[in-house]
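Attaching a single structure in structure tokens format; questions to follow.
Here we show just some of the chains, and they stay where they sit in the whole.
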Amino acid sequence: MRLLLLNPNTTQTLTDRLATSARRVLPHQVELLPITAHEGFPYISSRAEVQIAGAAVLSMLADRVNSFDAAIIAAFGDPGLDAARELFDLPVVGMSEAAILTALALGRRFAFVTFSPWLAPWYEEQVTRTGVESRFAGTFTPNANFCSISDVAHDLRQPLTETCRRAATHADVVILTGAPIAGLARDIACEVPAVLLDPIQAAALHAFALHRLHPLGANAGSFSRPPAKESAGLPEPLSSWIAWKRSRKKGQNDST
Amino acid sequence: MRLLLLNPNTTQTLTDRLATSARRVLPHQVELLPITAHEGFPYISSRAEVQIAGAAVLSMLADRVNSFDAAIIAAFGDPGLDAARELFDLPVVGMSEAAILTALALGRRFAFVTFSPWLAPWYEEQVTRTGVESRFAGTFTPNANFCSISDVAHDLRQPLTETCRRAATHADVVILTGAPIAGLARDIACEVPAVLLDPIQAAALHAFALHRLHPLGANAGSFSRPPAKESAGLPEPLSSWIAWKRSRKKGQNDST
Amino acid sequence: MRLLLLNPNTTQTLTDRLATSARRVLPHQVELLPITAHEGFPYISSRAEVQIAGAAVLSMLADRVNSFDAAIIAAFGDPGLDAARELFDLPVVGMSEAAILTALALGRRFAFVTFSPWLAPWYEEQVTRTGVESRFAGTFTPNANFCSISDVAHDLRQPLTETCRRAATHADVVILTGAPIAGLARDIACEVPAVLLDPIQAAALHAFALHRLHPLGANAGSFSRPPAKESAGLPEPLSSWIAWKRSRKKGQNDST
């Protein structure tokens, strides 16, 4: 199975960090292929940036849809997720959705822990989108600053661990959100009395599971591919895909 | 007051239709200036198309933010609405949100009537986004075909009227959704025993009201303008705006 | 357009305060006519008082329905709102409902700030009635006393500003509730990092918008005028109106 890890951020070190964490849980028969966006932002962290990144994600996927069995959109906030599911018939997985759904199978209540309070309202919109507010215990953040997004997992390790402990008094499962702290969950797991979840690991295993289930794209439902439509100004091959001038080559990658 | 009617569809006749309907309710001191997208789709009607259009809307707004007092995103599904509110400090209004909020002030339950069942699930996601499911009575569509999106208001007038009557047995307010049927509400109002609402009219009056309220953009909350950020590959002037190399000239258009 | 500002409280200074704030945002073509209740309470602040005031509001409206184009019920808690909408076919707007619906168009989460914790549970019932609990961030009150309802805006200005700042860490929009602090939002807007909303201004612009939309009363739905019914002991002209011995003179005030 060929699995695309699509990082919509333009920072290569984040991609590396995410791929390392994902590979730790993926079974050996999965070939994980990470790519990093060339256009967009170093680190997506607002509604506007998600909106812009979401359109770019569709373009990147249109380009690669025939080379992969499944894809992960590897940024919290899942830019372009619903649109990608509608447009393409390979399984597409979002990091925040996968983390939330996995948490629901590990306890009654889940919480987010992240490194910046700035992101909390936007993170919580992911919970609303998934429709599981009744099982959400809130977003917890440390009162600590950091110098660089790349070093946040190292610099804030102690305050983040304490924040996780605080979250654990309200939740059965704690999701450590944000690509810059991917991998941290494993390092601090035994210091926190709750189940810790690393979103990229949840996403990787979700993608594997959906591929094994072979869910064919709905061919008439609300997530079926929309009818062919002309467009203006869109990048190739996205415009071709939307105009049905290209299609997915079935069978090519359908084995494990 | 200068009000931008931004049609993210590329079809000029839809823009004309929307502007005509909006002007019917706007007070004389509002100058409505309609523009039509050059890039994108003739008529946005799927999640993927909204995703792509949303990014284009931000670019169109960045270009014009200093020439207007308020803006309407004139496509159902409100492409780019939350992102635009975060990024710009002029009032930005979405057609579906404005219609829903106005309906809530005219009765207990509202319904959508539209011309194609294909669009129903996507329309209903707007209700979920607004968080008012408990007051929504469903989407109703006629069992009738149409030849062209431009003629649907004329060709389906009778079946749409009957559909509105059916919706009226479940709802106090009926929203006639979709740019192609803008203006129809007025024509059939006396044939339907419910309040009929034309979304572009609701949006136009919403924009007027928000402008009169002078709501300054939050300068620290979750909808404040995000910190300056470099980006790659974004069109000018959107990238400049996001990098805070341009700002809104306050005061210039702040009078009515 | 002739707009009735109906203050169900018996305190004239509150009416003046509300009218001043409303006039600041209304366009020049609207003639605002404030009246103050003769019967009832100096300041409505409990469920029982709303219940009693609601009945009085219907009576006051029945008396004036033919002289106005729209009406505002200018007390938080919206006494008699749904009943008035059912009974009369001019647009009737409530201060709390208008503030809530306007807040929903200015951010994801809104909060109330008011001057007395006593009122919080009752205020929150307005959110439940509107069906938007998922977007509500709570009611915030200062820990400070005041001597007189008339001076509360002045005496508590500093504690209320601080309370608004506290609310702003949880909400994008802060609604300053209660007639005694009408107008305060404008004075402290630049000290608070959130959008501040003055309910009477929201209500005034809502009434203007609904009048421009010309929403005819539903003539068969759940908000249509109930069938003629005899009654005993009701004040004139309310009993006549309910018995259909009087009707609204259409057309008389239908121009702007």
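Note that the chains are named A, B and C in the order they appear, and that numbering of residues resets to 1 at the start of each chain.
Criterion: contacts are C-beta pairs under 8 Å (C-beta built on N, C-alpha and C of every residue); 3 or more make two chains touch, one makes a residue touch a chain.
Please read all numbers here as calculations on a predicted model, not as lab measurements.
Engineer: Enter the number of copies in the whole complex; the displayed portion holds 3.
Structural biologist: 6
Everything that follows uses one rule, which is that only the chains that are shown with their structure count from here on.
Engineer: Can you check whether chain A and chain B touch via the same residue numbers (shared by over half) or via different ones?
Structural biologist: Shared-number fraction above one half, so same.
Engineer: Which one of the chains is farthest from chain A, going by Cα centres?
Structural biologist: Most remote chain from chain A, centroid-wise, comes out as C.
Engineer: List the centre-to-centre spacing of chain A and chain C in whole Å, with centres computed as mean CA coordinates.
Structural biologist: Whole-Å distance between the two chain centres: 44.
Engineer: Taking the mean of the C-alpha atoms as each chain's centre, how many Å separate chain A from chain B?
Structural biologist: The separation of the two C-alpha centroids amounts to 29 Å.
Engineer: Do you know which chain C residues sit against two or more other chains?
Structural biologist: As it turns out, chain C has residues touching two or more other chains at 108-109, 134, 172.
Engineer: Under the stated contact criterion, what part of chain B meets chain C in this complex?
Structural biologist: Listed in rising order, the residues of chain B that touch chain C are 25-27, 29, 82, 85, 93, 97-98, 101-102, 104-109, 130-132, 134-135, 168, 171-172, 189-190, 193-195, 197, 201-202, 205-206, 208-210, 212-213, 215-224, 256.
Engineer: Where on chain C does chain A make contact in their complex?
Structural biologist: Listed in rising order, the residues are 108-109, 134, 172.
Engineer: If we count contacts the way the header does, which residues on chain A are in touch with chain B in the complex?
Structural biologist: Residues in contact with chain B: 10, 38-42, 45-52, 54-56, 58, 80, 82-84, 86-87, 120-122, 128, 131, 222, 226, 229-234, 238, 242.
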